[in-house]
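Following this message is one structure expressed as structure tokens.
The complex appears here without one of its protein chains, the remainder shown in place.
Order of writing sets the chain letters: A and B. Residues in each chain are counted from 1.
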Amino acid sequence: MDIVLQQLVNGLTLGSVYGLIAIGYTMVYGIIGMINFAHGDVYMVSSYLTAIAIALLTFFGFESFPIIIFGTLIFTIIVTGAYGWVIERVAYRPLRNSSRLSILISAIGMSLILQNYVQISQGARQQGIPTLLSGAIRFEVGDGFVQITYMKLFILFAAFLGMGILTYIIQKTKLGRMCRATQQDRKMASILGINTDRIISSVFVIGAAMAALAGVLVTLDYGAFDFYVGFIIGIKAFTAAVLGGIGSLPGAMLGGLILGLSEALFAGLISSDYKDVFSFSLLVVILIFRPSGLLGKPEVEKV
Amino acid sequence: MSNTVVRKTLVSLAVAGAAFAAQADVVIGVAGPHTGAYAAFGDQLWRGAEKAAMDINAKGGINGEMIKLIKADDACEPKQAVAVANRLVDSDEAVAVVGHFCSSSSIPASTIYEEAGVLMVTPGSTNPTLTDRGLPNVFRVCGRDDQQGDVAASYIVDELKAKRVAVLHDKDTYGKGLADATKAAMNAYGVKEVLYEGLTRGEKDFNALVTKIRSVDADVVYFGGLHSEAGPLVRQMREQGLTAKFISGDGIVSDEFVSVAGSPKYVDGVLMTFGADPTTYAAGKAVVEEFRASGVEPEGYVMYSYTAMQVVAAALGATDMDPVKAADWLHENSIDTVMGSKKFDDKGDLTVSDYVMYEWDKNGKYSMLYN
Partner (left out) sequence: MNQQTGVNFGASIKDAVIAGLLALIVFGPIVGVLLDGYDFSARPGDLATIVAVVMFGRFVISIFVQSDVGRKFLYRHAMKEDGVTVTAPDYKSKMYYILPIVIVIGLLVPFVATKYILTVVILGLIYVLLGLGLNIVVGLAGLLDLGFVGFYAIGAYGLALGYEYLGLGFWSMLPIAAVMAAIAGAILGFPVLRMHGDYLAIVTLGFGEIIRLVLTNWTEFTHGPNGVSAPLPTLFGLEFQRRSREGTPFHEFFGLPFDSAYKYMFVYLILFVVVLAVLYVKHRLTRMPIGRAWEALREDEIACRSLGLNHVLVKLSAFMLGASTGGIAGVFFATYQGFVNPSSFTFFESALILAIVVLGGMGSTLGVVIAAFVLTVMPEMLREFADYRVLMFGILMVVMMIWKPRGLVRVTRKGFATRKGAVK
């Protein structure tokens, strides 16, 4: 019993991280219909930024946890957002009217560039950050226990807060309305006076900011990263986005949670060797029955 | 095939010309992951080999010929290893290679070196298959995973008296080979593992696996793999309140293990098998000090790489630069190196295995355990 509960906690934290990164995929896909393969590496860059921010803040004598975490978040989100903007401007905008596959290849190239640029400037070492918040809550369950670190609680809280703020922005603000309009019909939106180029840029910035949030949280929790971490987590997050229905925000979050939970439960109860096989098979099965993902709108084919 | 004759003639003419024109160089490749996820180890290899070559050249080279090193990057990918091995053999005309690092690169590359009659001395590939295939030109100055696994297993069974052991690996040639060797040795000593699982290299979240270890109530966790995964794994174990002893192999020998784990307190008490500390040999004292003076800590495979270069230089020197004869010579003679005297058996393995147990302390340093 305690083991199953613990696995649920594991899955939930992992899933919320997948969800945060999946948002970046799903928003970009929704608005310009491209798979942004460099997104996982944007997340990787934000891990480095987190460590750099923490190192800088400690150097300037800030010690208390709230100040460090707040400063790190702001710094990382701003700089990662700038990355999102620059990447879109340099590698994707010139290809705006080309086939979607050309942008895909450009994105793969961008992903290589980011990885190697970070490797060259920061070295190939494994990096780590010091533990900032240690300690855990322990619940006694039967004769076992469930242990949740404060950091994990913080991750869950921050992830859901981040998703909440994003939902608010998309649903209630003017920027959000413009984003949705552009997503539905880019040409019509531009006729109505929306600067669609700027909206697309801001979608990239928002996506990068969510990846930055995930980067800060994961880095604080696991404490370890290298220039290669973006790849696996990027693929997983992309899977989550498709699972939930690509283009749908709640779908990305739901997909992330389902993927995280199923991985944790499968690894914990059956075999961790085959957990990725299981996640991909789950995806295939879900897509066979719901070809547009769980919350995605079915594609209507018009003649 | 007359073109081969023509090519050979051209090559020999070129070589003769070069010898006539200036000092002939002896080209030695340093092959390893200089880019990619394991570039840190490639770095160690390069540092050791570079220093060794500099020292040998400063003393007049090998029989008067200067060593010229070629950095060969395989990124720990077999495909690139084959390409770069062919390049070393063919375009660079290397007579010997120090490397590769990853066993999965060393194995396919060794065939190419064998065909070309090039001497290969690896400082870090510990997978038994490498030398078990009986290639005459392949040597290693490190141990074998089965020797390492045996040391770990006997420690687990005899010293720790563990009954419930979980064996994990990273599904890679090195990690899985090591975990399997330890498992086999442990089973031979009469202890059966309670859990045997693989994790995915490159991931950082092992919480589900950790909970599973908890569910089988393991008191020792053995991990075959590298520090990039061992760090997060041990940290997540401690964070979930799992106090089982953590043991691993020579893949975690790097100061990065501590920074990856997040804090020295997480690595406190972690055990690992590694060759008797390469920096403690009397013969290598001066070299170690020179390394430290230049601001480089001779950690991990740096000294192994230095040793490999010394072995290559000694063998080539004794056989007049003929790598095929040099390989035969190495099977017969022992070589004095910065890591003491080394002797190879028929397969190209070291005759003496020097694996010992190390323990990490609460300051994030490791030291040998003397039983």
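To be clear about the criterion, a contact is a pair of C-beta atoms (placed from the backbone, for glycine too) under 8 Å apart; a residue touches a chain by one contact, two chains touch by 3 or more.
None of these values were measured; they are calculated from a predicted model.
Check A:Val45, A:Ile170 or A:Leu220 against the missing chain and you find that the one touching it is A:Val45. The missing chain, though absent from the display, is touched by one residue of A:Leu8, A:Leu95, A:Val141 or A:Ile194; that residue is A:Leu95. Contact with the chain that does not appear here is found for just one residue of B:Arg87, B:Arg164, B:Lys245 or B:Lys325, B:Arg87. What chain A contributes to its contact with the hidden chain is residues 29, 33, 35, 37, 45, 48-49, 51-53, 55-56, 59, 75, 78-79, 82-83, 85-86, 90-91, 94-95, 98-99, 101-106, 108-113, 115-118, 120-123, 127-130, 231, 235, 238-239, 242, 246, 273-274, 276-277, 280-281, 283-284, 287-288, 291-293, 299, 301, 303.
Within the entire complex, the positions of chain B that touch the omitted partner chain are 1, 3-4, 7, 34-35, 71, 73, 76-79, 82-84, 86-87, 89-91, 104, 107-108, 111-112, 114-116, 127, 129, 171-173, 175-177, 198, 255, 259.
Here is the rule we use: only the chains that are shown with their structure count from here on.
With each centre defined as the average position of its C-alpha atoms, the distance from chain A to chain B rounds to 36 Å. Touching chain A in their complex are the following residues of chain B: 35-40, 42-43, 171, 197-200, 202-205, 207-209, 211-212, 214-215, 227-228, 231-232, 235-236, 239-241, 254, 256, 258-263, 266. Remark: chain A residues 3, 6-7, 10-11, 13-14, 116, 119, 123-131, 134, 136, 138, 145, 147, 149, 218, 222-229, 231-233, 263-265, 267-269, 271-273, 275-276 touch chain B in the complex.
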